[in-house]
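Here is the structure we will look at, set down as structure tokens.
Note that one protein chain is taken out, while the other chains of the complex remain in position.
Residue numbering begins at 1 within each chain, and the chains themselves are lettered A, B and C in the order written.
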Amino acid sequence: MALDDTKKTREFKVVGTRPDRPDGIDKVTGRARFGADMVAPGMLTGRILRSPHAHARIVRIDTSKAEALSGVKAVVTRADFGEVPEDVADVLDNCMAGDKALYDGHAVAAVAASSPAVARKALKLIEVEYEVLPHVTDVDAAIKPDAPVLHEGRQQETVPEGLSQNVIARSEFGHGDIEAGLKQADRVVGRTYRTAATHQGYIEPHACLATMGSDGRADLWVCTQGHYMVRNTCAAILGMEQGQLRVTASEIGGGFGGKTVVFLEPVALMLAKKAGRPVKMVMSRSEVLRATGPTSSTSIDVKIGMTKDGRITAGFAELRYQGGAYPGSPVDMGAMSGFAPYDLENVKTVGWDVVANRPKAAAYRAPGAPMAAFAIESAIDEAAKGFGLDPLEVRLMNGADEGTKASYGPTYPAIGLKATLEAAKSHPHWSAPLGENQGRGVACGFWFNFGGDTCVSLNITPDGTVTVSEGNPDIGGSRASMTMMAAEELGIPYDQVRTIIADTGSLGQNEVTDGSRVTFAVGLATIKAAEAAKTEMCRRAAMVWGIDEEAVEWEDGAARPAGPNAGKFPPMTLKEIAAIASNTGGPIAGHHEVNAEGAGVSFATHMVDVELDRDTGSTKILRYTVFQDAGKAVHPSYVEGQFQGGAVQGIGWALNEEYIYGDDGILQNAGFLDYRIPVASDLPMIDTVILEIPNPGHPYGVRGVGETSIVPPLAAIANAVSEAAGVRMTQLPMSPPRVLAGLQGKASA
Amino acid sequence: MSQLHVTTKINGDETEFLCEAEDTLLDVLRDRLGLTGTKEGCGTGDCGACSVAVDGRLVCSCLMLGAEAEGRDIATIEGMATGDQLHPLQQKFIEMAALQCGICTPGILVAAQSLLERNPDPSEEEVRYWLAGNLCRCTGYDKIIRAVMETAADMRRAS
Amino acid sequence: MVEVLLWGSLADQAEGARKVEVEAATLRELLDGLGEKFPGLRPELERGVSVSIDGRVYNDSWFQPIAEDSEVVLLKRLKGG
Partner (left out) sequence: MRYEAPRRLEDAVSLLAGQDGAHVLAGGTDLLVKLRSEMIEPEMIVDIKRIEGMREIAAEDGGWRIGAAVSGAEMGEHAGLVADWPGVVEAAGLIGSTQIQGRATLAGNLCNASPAADSVPAMVAAGARVRIAGPNGMRDLDVIDVPQKPGKTALERGEFIASVWLPARGERSGDCYLRFIPRTEMDIAVVGCGISLSLDAGDRVTAARVSLGAVGPKVMLVEEAAEAITRRVLDEAALSDLAAACSAAATPIDDKRGTIDFRRHVAGVLARRAAVIAAKRAKGETA
């Protein structure tokens, strides 16, 4: 349970400073080992054969020629996998197609061979007979009753009669009376907004190295956001007991939610099992884009009712998200988070989860929220400017605060939304002059943040240095934060502690690194583990001094006698206690296992200036400032890094990134040439302002910050471009052709 | 199919290897010579994670055949530090948190070193355009650009 | 008795009421109670839900105490990225 005796008012010695990260030297010298950097003796190369069709029944797979090719050691198809539990059925089907290939790039077979060249030849020898079916890739088309159907019988009870089977679920949130609210409004802004599917864009393709013995015991080395999730999912798919599979997390080359699921791992293990040799699988960039987990493309209707003085009388949104070929788009979280920054009397959101012939959507940083914020914040901005009101003032007037009933239900505790808006108003950026063809946009954003299962083990070595083992892969510098929190709690210097990411054999179950949970939940467990170690060290000191345990307390890195009858003993430092550990009972450690709940939400306001080239429609980002509440910034540089990284992913999403499917349902831009993420020369510096409104649920007041930073940019940039262009942009990406069409007055682009 | 025998110099060391004609220099560095510091992010010259210097010229090692290395002088990330003495860029990147996941860092460091060899006093824009071929998805580039420019300033002061 | 706020579309499965009453002192009793009293909610409960208790969100802690006057809100299962 989260500790309630808040320590937020204390003076921090280590937390809040900017030490060098412990894994820095390996990463700048090239020694750090990522997914594709591991090799094993006798290792084979695994490759996957992927469907060239967007939708097709798999009539027959003939692997005989491939198996006959010299150098081929194993071939796997869905027939090699048995029945699996219901909660991993879709995961298996996505890793290896069953009776149907559901999207361009869907895996249908795999080989393991003695060399990459042999593996490539073997794939060409596998004969697959497809019965090509009609396909659908657009979310609004997939809903129509006559649309090609992907699944039978997956529609949930929440969906009214008469809609396509592709409509999986409907959900509705909010409170009050929308119709009444709309009537009170002096003006209603009503528009439809559309966003294209985007990919997390991590630079490291998926990779793993699997080994399985005939005794059924297996090892897996993999780049992932959660190696415990990989263990449990792979064990379920392969019908193994979890304890038989040990998964080691490599360094991870970016994830952003896209590596919170499995793609290659069950197939690599099956190949390794059949071949009796280790199998390494590394995806190509084109495989990553065609067949991993981009986020949803969306179609969203919004209505905002506003009075002349800027009060929002009604907020309505209907959100349609396609989550790829399987149920489970993040529409609910979009529907719940869209109006979360606001204190509304009448708010209603309706979410539709739809399937289409596209890769199965995985989480992408605050999944579902950026698209909802794009639509809702754009409509609020348009309504405010329609009355000539200041967009920051209107957001402040309607902003949520402590005691506000959130649009998704609960009443807020202390939150930082208004603080970010006030900080934005007083920042020089807000009052800086704008030139010709330039526009300034603002938008707010929110994310829930999570806790989840967490285990940390802290050990005192004989010479008094400290090792911390945690189970959450470190993407953005969390090993530094854990080292800082352990050092802070133990009262010793930062460089006396080393944090590592332990494999699944060394700790209990850990939730994936996602939901901006790591600094919150793993930090909490690290602090509790350090406290447990302090308690034991105080007990050892008490033994030596021959006094009662209760009469010893820990202060500034040493055990000290405390209380009236404790006696006068010089303090015993951590190093002194460690040196006599084996004399006083044995090695000293502290560990903590918890399902950390009660993570604090995090709000942000983003502000951006753009300049349009009216002849070509291209948009240049001139200035960008992020204002976000971090509760307590443990390592400010890495908090700033989360703000900057989220903002720039938002810039790519707003201006250039999109999944482009042809009429044939085939992905046309499966590479970094035409899937255009921002490059260094596209951008200005990204200025950041960290606000600290403590989260009562964490000993140091920490809130997760990793995800909120991607929520506001889509809307902030759309608001800026719309102002500069003088026409409301309602479709992402705001590519030059679209902006040019808008400038040429061809309706709102 | 006979393999090619190639003699070259990597990070100052005479090096020989065998490779297939279609192996790229990146394949050779990683799979035959165990120098896994150079990374593959795309295999098509669009991400820069495989950047190396060949005879002092910054190139993508995924778009060069291993066979072309014959007689060349190749510098990879593994050669950037001298012993335990980090290159000023490597040190500055750590100090300024100019990396998060680190997969793009080797390529960016090699590219930035190549820039500072040619231009000891680059403007922000010059740094940004020189590094435009090195994609980073975590940092938004801000701290990377600042780290390169501060290192340039330090090196100018030191020289 | 504890008052539980359901989200919009869930009310249809609980005889149309947005607010329902359940006898519960812990999270587990709350979820079991809802399932018994309103069988229509079972599919959604089985798919997994989150519960906000006094402004903080819980997913699994069966024995998280709930006071009579706690604000209890049922939420769709929250997962991150």
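As a working rule, a residue touches a chain if its C-beta (ideal position, glycine included) is under 8 Å from a C-beta of that chain, and two chains touch if they have at least 3 such contacts.
Just so you know, these numbers come straight off a predicted model, no measurement behind them.
Put simply, the hidden chain is in touch with A, B once you look at the whole complex. Set against the missing chain, the residues B:35, B:60 or B:148 yield one that touches it, B:60. Residue in contact with the omitted chain (choice from B:96, B:111 or B:149): B:111.
Seen from subunit B, the chain kept out of the figure touches residues 4, 20-22, 24, 43-46, 48, 51, 54, 57-60, 62-65, 67-68, 70, 111, 114, 129-134. In the full complex, subunit A contacts the hidden chain through residues 120, 286, 615-618, 655-656, 660, 668-669, 673-674, 676, 678-679, 681-682, 735-737, 740.
The rule is simple: only the chains that are shown with their structure count from here on.
Between subunit A and subunit C, the centres computed from C-alpha atoms are 26 Å apart. Chain centres here are Cα means. That of subunit B falls 55 Å from that of subunit C.
The set of subunit A residues touching two or more other chains comprises 256. Under the contact definition stated at the top, not a single residue of subunit B touches 2 or more other chains.
Contacts from subunit A toward subunit B in the complex involve residues 18, 20-21, 23-25, 27-34, 36-37, 39, 117, 200-205, 251-256, 282, 284-285, 475-477, 635, 637-638, 640-641, 644-649, 671-673, 677-681, 683, 685-686.
By the touch criterion stated above, subunit C contacts subunit A in their complex at residues 5, 7-9, 12-13, 18, 43-44, 52, 54-61, 64, 71, 73-76, 78-81.
Residues 20, 22, 30-31, 34-44, 46-47, 49, 76-78, 80-81, 86, 90, 93-97, 99-106, 109, 124-125, 127-129, 131-146 of subunit B are the ones touching subunit A in the complex.
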